[in-house]
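All protein chains of the complex are present and in place, except for one that has been dropped.
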C-alpha cells in the first residue's frame, strides 16, 4: 500500500506506485458493485460535498453514488442556486461548507487550479472533479483502470489520444497517468488543437490520423465540444468527422484487438461511428462502470482507507 | 402471489391477478408508513434512478420517498441539467445510468413508448412513471388501491372518469385497471376530448355529465392542463367548470356514498369546487398516501420481492 495523501488534486504529482494503489483499490470496489448489496460502511457518518461550480450531471452522479455506496452523507451544491450568485467568493463558499463539518469536498470548476486553492485554505480533503483545461484525475484513473483490465497491463502499450488535446483536462491527466505507468502516448487531432509542445510531456505528436491509429493498442477519443465550438480552431463538425472520426474504414486499418475509449457523452457520427461505439471494440460503458469503482477507491483512500485488502475485510 | 415481471411498463399487459398482487403488497406497505420507523431494508444496497425527462415534482418525490423507505440509494436525474441537452440520445443516457450499476430506472417521458424502449435496450428494471398520453401505471394502481380500500371491492362498481380523456395517460391506465378488475367504466367530458372509440375498450361514453355521475360509485376527475391549454379543444376554463366541474349542485344529484378522486394537483373551482375537494367524499389526499404504498410495492416486486407476506417477515 502506498497512499498517504489527504487530497486528490492532479495526476502530475502522483507516483506510479500511488496510481497503482488507486487502481488496485478500485478493483476491490468494482467487485462490491457486483454484489447484491452494493454498499460498504467505510464512510459511515462522513459528509461528502459535491461542489459543482461548472455543471456536470454525469460526473456529479458518479461521485454521489460512489459516496452513497460508501455510506457517506452527500450534499450536492451547484453554482446556480447558491450564494456565489450573490457575489460570495469560492473561498467563502468552501469554508462555509467545511464549517458544516464536511470531510471531503469534491470540486468541479472552470478555473484551472481551483482545487489546489481550496486544498490550501481548507482543512477538509479535496478531490478535483475537473478544473478548467488543467486536470481531471479520476477520469484518467478510470481510463487507466479500463486499459489495465482489458490488456492486463499498461506498461509498453501504445495509446493514441485523438481530438482537442489543447483544451482538454482529460488529455492532460491521461498523458500524466499513462507516461508514469510506462505506456507510449501518441496525440493526434487538428494541428491548431495539438501543439508540438506536448512532445515535452513525452508524447509523440502527429497530424496524420492513419499513422496515429495503425498500431495503437488503445484509441481514446476526446469529446468535441460542439455546443461551445471553438470556431476559429476547426471549420465544422462534418469536416472534423471526416478527418478524425473513427469510421468503419479507419477501423479496418487498426489492430484487430484495438480498444476504443471515450469519456462520454459521445457525439455519434462525429468522433465515432454509431456502430463502432456500440461494437465489441468499444469499452465506453465499461468506463462508466469503472468510474464508479475508481471514485469509491479515491474517496476511500483520501479518507484514510488502507488499500484493497481493507475493502473486503 | 403472482408476480414474475422485471418491469412495470403499463397496465394493459398485466393480468387481474398481477394487479391484485400489487394492491395486496401495497396494503402491507401502507402499514409500514404508519409505523414510528417507516422503513424496511428490502432494497438496501440497490440503486434506483429517477429519470424524469418530463418534470414532475410530486411523482418524483413519491418515488424517491418510496425508494428511501425501502433503504435504496436514490439518484435524481432530470433533463434540464443533463447531457440530453448536449444532444445525447435517451438510449445513451439510460445506458450510462445503467452502467453505474443501477438496478431500477424510473422514467417519465413526453414520448409514449419510451419506457418500453428502455426495457428493450437495458438490463436494469424499468418503471413507467408516465409516458406521453399512453400510460401511467402507478397512478392507476393507487387509484384502484384507494377504491378497493374505500368500497371493499372493485368488481361491479360504477366508476366515472371525467375530463380530458383523449390526452390522458391517467385515464388510459385507469380504464385498463378497472375493466380488468370488473368495474363498469363511464367516460365523460367535452366531446372533442372523449371520442367514441373508447367504447372499444369496454367503456360507456357519454357527454351528459348528469347522466355520467348520477349512479356512480366513484367519480375520478382528471386535471385540466390549463397551463398548456388545448385551445381548439374547449373554449375556456370557465366554460369547462360550468359544464363539467363537480359543484355542490351537481353533487346533490349523485349517490350519497359517492367517492370523489383526483390525481392532483387540483384546480380549485375548475374540476371541483373547493369545499368538495376538502369535504368528506373526497379522498384526494388519501390517494397521495396510497401512491407511496403502491410505489413501494412496485419497487419491491420488481426487485424480486415475494408479495405481502414477505413485507412483514
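Residue numbering begins at 1 within each chain, and the chains themselves are lettered A and B in the order written.
Just so we're on the same page, contacts are C-beta pairs under 8 Å (C-beta built on N, C-alpha and C of every residue); 3 or more make two chains touch, one makes a residue touch a chain.
Keep in mind that this is a model prediction, so the values were computed, not measured.
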Given A:100, A:155 or A:243, the one touching the chain that is not displayed: A:100
Listed residues A:17, A:92, A:211 or A:275, member touching the removed chain: A:92
Touching residue (missing chain; options B:113, B:132 or B:264): B:264
Missing-partner contacts on chain B, residue numbers: 33-39, 55, 57-58, 61-62, 64-65, 68-69, 78, 226-227, 264-268, 285-286, 288-289, 292
Residue ranges of chain A at the interface with the undisplayed chain: 44-47, 73, 75, 77, 81-83, 85-89, 92-93, 95-101
